[in-house]
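Mind having a look at this structure? Questions to follow.
Not every chain of the complex is shown here; the ones you see sit where they belong.
By letter and in written order, the chains are A and B; residue numbering begins at 1 in each of them.
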Amino acid sequence: MRHLIDFGDMTREEWDELYRRCSDILDRPEAYLDACKGKVSASLFYEPSTRTNFSFQTAMLRLGGSVFGFADPKSSSVAKGETLKDTIKMVSGYADVIVMRTPWEGAAKAASLYSDVPVVNAGDGGHMHPTQTMADLTTITRLRGGVDGLSVGLCGDLKNGRTVHSFIKAMEKFRDVKFFLISPRELAVPEYMRAFMRERGMWFTEVTGLEPVIPQLDVLYMTRIQKERFIDPLEYERNKGIYILTRRKLERAKDKLLVMHPLPRVDEISVDVDDDPRAVYFKQARFGMFARMALLADLANQPRREPEPVEIGRGRVCRNPRCITATEGYLPPLVKRIGEADCCAFCDAPLG
Amino acid sequence: MRHLIDFGDMTREEWDELYRRCSDILDRPEAYLDACKGKVSASLFYEPSTRTNFSFQTAMLRLGGSVFGFADPKSSSVAKGETLKDTIKMVSGYADVIVMRTPWEGAAKAASLYSDVPVVNAGDGGHMHPTQTMADLTTITRLRGGVDGLSVGLCGDLKNGRTVHSFIKAMEKFRDVKFFLISPRELAVPEYMRAFMRERGMWFTEVTGLEPVIPQLDVLYMTRIQKERFIDPLEYERNKGIYILTRRKLERAKDKLLVMHPLPRVDEISVDVDDDPRAVYFKQARFGMFARMALLADLANQPRREPEPVEIGRGRVCRNPRCITATEGYLPPLVKRIGEADCCAFCDAPLG
């Protein structure tokens, strides 16, 4: 693996190897104190994301590496009057690995075309956030011994959540996972996610209530429901209590249940759940740091390599207004096949 | 010592041990180059304080450790829509020690209840700033061999200065210190500080003029007088010259006097004093870094430890509007006894 743009780019074998390294770091952190000695990570956060930024930074620092970059483009003059390509060319001259977060979909992919060093996607708009998925899988694997065969409840806003969709997609690499999709009808998973699961023979059921299914779950993945997502505010008021996890609702859950959450939480998990040993959402954040250590220990040590020249774009191909090609006109018009459709190779939006 | 919230929490023995380590670092810095190797400090500055932030950062870096965090909450998305507890839970998963500065009184104490790693109070509103006191004591001890038996002048605004009050309180750990409290009447030490000194049999005298007492002093601790603190602006204009230290006023001072200042100064010490060997305020800032090294060399190397669960708060107890409990409602209603009174265990304000 040269770049990590999308979790789906990894094979099951690559993931297993990454997890083995992660697990070894958890068991013997002292063996990795100099794993990235002399290596420097560029942390390019074109939009603030403190949690993800901290996690990547501490991952690099705990490997004996170091970090530079910006946490917010407002406090930076990069991006002003300069193309993404030129910024990446410059930064990849200084760094051994680039970690980037952007509001533009496909930006990490675009960066990877010009970078002399590996690029990690730390979130590109609503598109991909592969290291969140790595954090989730590491948590489950470490605490339950594996992912295969588990019953997983996904609860909250399943319509808009990038985290949830990435998680479901990642599950195609595992066997016999059962999904309990728990959400108000207005915020159910989109039809293309249902199609994804059906095509791969993944077991799933959709329900609107949390309490009835809790006893069956090995993992309960909570996400936030934003009031703004409801067309009818009254519907929100009627529903919100159903999806708040409390200590009482946990009474009939399995002893080994894992309660997860990508954080930050607002009020979808009651504070009285925090001291329950099944609440692992803070551990999950910590496991995310270790997963990123496993990733950076590999990528930051790869040799510099000038990428092959690419075609210079001459006009827009993708019509997604949030796609990186909308503003960076020199990008090549790359196309990829997803199922039956031609899609933009940057943002995955269908073309034409 | 697990956390450093208040200098008063330390015993004299603990301080002596800390100073011995500090002194050893000053003598043999090369022996501490890897004292915090592989350790990471979180630097959470909810309000900017460049000087304190730089001091803590360089302290950690000089021990071979590393630092992440934010210098100003505006450039951070932490604190938005997240409780202090959740931020600390997350950050303490990434860090080996947390250094925090906040405008809210008692915030470091609150953080210590939830953190898996030691917490250092780098200033919590007008409440405490224990490492400033450490810097002051290190300076005096290093340059004068000790604190016991010295005559100390405190000059300027003695009514509002957190630094001054902390310094006086710290002196109860030492013997035979004489205080010359030099201030305009409007800005004299508050009555509860006088009571503090009387109860402990500490010698002090209050004067309004600086020059007459200078010859008697071993230490002259200057602080800033802010015009805004005067009820009567004319009174300020009449007074300000008296409290400005000049080269001329130093003429009759002892040869071994230490002129100290917490910095930044505005004009309370004339520039022509800077080259006098008795002016040690810039050295004092540097000693502060070494004192923080001594502290972090201990705390950052302590094992992670999940704190005991605490009660969940159900309503406000403390009425201090600047207390951390005013905004973080889940905090437990902890009470401590100060003298005769029940006080808030976070901000020390009397209850009821």
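In the analysis below, a residue touches a chain if its C-beta (ideal position, glycine included) is under 8 Å from a C-beta of that chain, and two chains touch if they have at least 3 such contacts.
Please read all numbers here as calculations on a predicted model, not as lab measurements.
Undergrad: For this file, with 2 copies placed, note down how many copies the whole complex has.
TA: Identical chains making up the full complex: 3 copies.
Definition applied: only the chains that are shown with their structure count from here on.
Undergrad: Once chain A is fitted to chain B on CA atoms, what angle does the rotation have, in steps of 5 degrees?
TA: 120
Undergrad: Just curious, how far off is chain B from chain A if you go by their C-alpha centres, in Å?
TA: About 41 Å, centre to centre.
Undergrad: Going by the contact rule set out above, which residues of chain B touch chain A in the complex?
TA: Result: residues 37-38, 40, 42, 66, 68-70, 75-78, 81-82, 85-86, 89-91, 93-95, 309, 312, 330 of chain B touch chain A.
Undergrad: Considering the complex alone, what residue numbers of chain A touch chain B?
TA: Chain A residues touching chain B: 29-30, 33, 48-51, 54-55, 57-58, 61-62, 64, 66-67, 71-72, 74-75, 263-266, 271-272, 274-275, 282-283, 285-286, 289.
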